[in-house]
Every structure is written in C-alpha cells, then in structure tokens.
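Structure below; questions to follow.
For this depiction, one protein chain was excluded, whereas all remaining protein chains were kept in their positions.
Take a look at chain A:
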Amino acid sequence: MKVTLAMKPAAKGFIPIEAESIVPKNFLAGTDLLVWRGNRELRLDEVFSVSVEGEADRAEGVEVVLSGETFRLKRVGEYMDGGKITVLGGIGMHCGNFMSGGTIEIHGNADGWLGREMAGGTIICRGDAADYCASGYRGGRKGMKGGTVEVFGHTGDFLAESLAGGTVVVHGDAGDMPGAEMRGGTLVVDGDCSRPAANMKGGSCYVYGTARGMLPTFKKIGTVQHEGRTLIQFAGDLANRGKGNLFVKGYEYLD
C-alpha cells in the first residue's frame, strides 16, 4: 500500500503541524486520522491531499510518501514500528521519536531531535540534520538504544547525546559535543567535530576528520588501523570513570 500525502499550501505557513498520527500502521485502518495545528485539531485531508494505492494487511507493507512544505510537520513517525516513510523534502522536529522498526528516508534536511530515543529501525537523511540528532531527551539517562541513523550531510550540536545502543553515521561534519554522555553503541563522524564523546561511559566513537577542542580527560592509548585508516585511540572519559573508546584521525586541544 502506498499512501501519498501532499501538503496543501497553507495561508499561515509558519504554524507547525503536530502529526504523530502519521505512522504506517495507522493507515491500515484508513486515512481517517487527525493532526494538530496550534490548538486546533484537523482532519488529515484538511492539511494534505491524500491518495492511497493498493492494499496491505501489515504495517510492513505500507509506504507513506510526504511532499510539499513538510518541514512544518513535527513528530512524524513517532512510535513507528514498521513500514516506510519517505519524505521528499525536509522534515520538522522530532521525526522518528521512539521508533522501534521500519525505515524513514528524508531527501531534504531534518530539523532537531531526529530519531530521538529510538530503539530500532533505520533513518536515512540525505541532507543535513539539526541539533540533537539521534539523541536522548532532557535529563534522561539513556538516549537512542538501537537501530541505525545515517546522515549524508552535516549535523548540529549534541549529535547522539546519551547514545546507549545502535549505530549513528554522519558523512559530513558534526557540531559541538557529539556523543556527549554516550554509554554504548557506535558513533561515526566522517568529517570534523568539536569536543567529541564528553563524559562518555561506554561505546565507541570514531571521528575520521579532526576533533577540535579535544577534552583533556581522555587518555591516549596509541594508534590503530580501522577500515583502512590510521586512527589515534583514546580511552575515557576518565572524569566519569568511563570505559569508552574514542578514535580520531586528528585532534587539537584548546589553547
């Protein structure tokens, strides 16, 4: 089953739409869903032109395609457990919160909190992702616990904060504090970043570019070969009795 949701042009295009109902399995029972715009609850067809092709009896057989000004949509794919969501443009905050299965593919950029606290499934973002990509939430002990997030562009600050499991790969640069408080899982940044893996307790963090503002609480172990690269291995964060591994191609301490 393929569900196509094309956003209708809105008079007040600055009001975000909270669309946690856009999850593949919800379409098995039809398209009679509700979304919020500000304090108003609207039917799905008031916001989108909806068309459905084919049938499915399981969430895995459902693909939802979103187009139009989709960067206004928040919480798309929250608690998703199967199926596929394809976003042809950008997507708003909190896409794929708590997801446990299925795939979300974003062709544009993603706003903050992409894949927050996800437990499984795959998110692919072909553009950039903003702050708190694949992270935990305020105060929480564990962030992302499983699954995969792959971003082809750059990401903002606090990438994979409190990462506890799963894999996060960023092909561009990351901002400040990627992998802060991480305790498990794997984080790979192909480009540069600053202050990686602060206060890490466990897991592995790879920076294939340069780690700026390298934290002094990591202990240098030596060099290792990893997937054809020579990386410098650190253990830490010693400030937190951490048993994590940080691998960087190059690093510079603060002056």
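Just so it is clear, a contact is a pair of C-beta atoms (placed from the backbone, for glycine too) under 8 Å apart; a residue touches a chain by one contact, two chains touch by 3 or more; residues count from 1.
The rule is short, and it goes like this: contacts and distances are computed from a predicted model.
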Protein name, per the UniProt record, of whichever chain is missing from view ("Putative Histidine kinase", "Formylmethanofuran dehydrogenase subunit A", "NADH-quinone oxidoreductase subunit A" or "CheY-like receiver"): "Formylmethanofuran dehydrogenase subunit A"
Of A:G13, A:G139 or A:G228, the residue in touch with the unshown chain: A:G139
Residues from chain A at the interface with the omitted partner, ascending: 137-141, 240-241
